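Just below is one structure, and these are the notes that go with it.
Yeah, one chain of the complex is gone here, protein chain that is, but the others are all in their spots.
Coming up: subunit A.
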Amino acid sequence: MIHFMLNGEPVSTDVPEDTPLLWVIRDYFNLKGSKFGCGMGLCGACSMQLDGVSTRTCILPVSAVEGRHVTTIEGLGTADNLHPLQKAWVKHSVPQCGYCQSGQLISASALLAQNPNPTEDDIANAMSGNLCRCGTYPRIKDAILDTAAGGVAQWEPPGSDNAPSADSVSDGVAQEKSVAGGEA
């Protein structure tokens, strides 16, 4: 049995120890925001914060997180309570297909937590483990700089009093929580 903190809650799982954390989070804890992109630690789509550090979880056996804090995109903020970087992402229309963006936001938030006023070089260093095939890099840079400069402190997404249900396209999916092997 492996115990760890997931988005601030204590959890445990008895899945095989070598199972990469990514699949445990996606398929046992049913948090689908973290993505599979390469399985080799090369693209960053699977990034989660491990004790505050952006980490590639597709190559991280779940046994390695015993006793540690794991933060996924779901733990960063929600549609009703966006993290400042998520607001900046919306404000700058950063996402295109969106697939890489959970990982981008995990790396960006880890950066700002360490370094609230990053230079362009700091950003390049911190973000270069996260690929974006759609090419959203210029906006990622702008959104991080804007957040650091306080540009979203007062900003709310338009219509946010009635923001579209975040997954309005996915309602109707059987979202039955499969807890086998994992318990919240």
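Throughout what follows, a contact is a pair of C-beta atoms (placed from the backbone, for glycine too) under 8 Å apart; a residue touches a chain by one contact, two chains touch by 3 or more; residues count from 1.
Operating definition for what follows: contacts and distances are computed from a predicted model.
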Candidate names "Xanthine dehydrogenase family protein subunit M", "ABC transporter ATP-binding protein", "C-type cytochrome" or "Oxidoreductase subunit beta"; UniProt protein name, chain not shown: "Oxidoreductase subunit beta"
From A:T13, A:Q86 or A:T147, residue that would touch the chain that is not displayed: A:Q86
For subunit A, residues in touch with the removed chain: 15-16, 18-20, 23, 27, 30-40, 42-43, 45, 72-74, 76-79, 82, 86, 89-102, 105, 123-125, 127-128, 130-141, 157-160, 162-176, 178
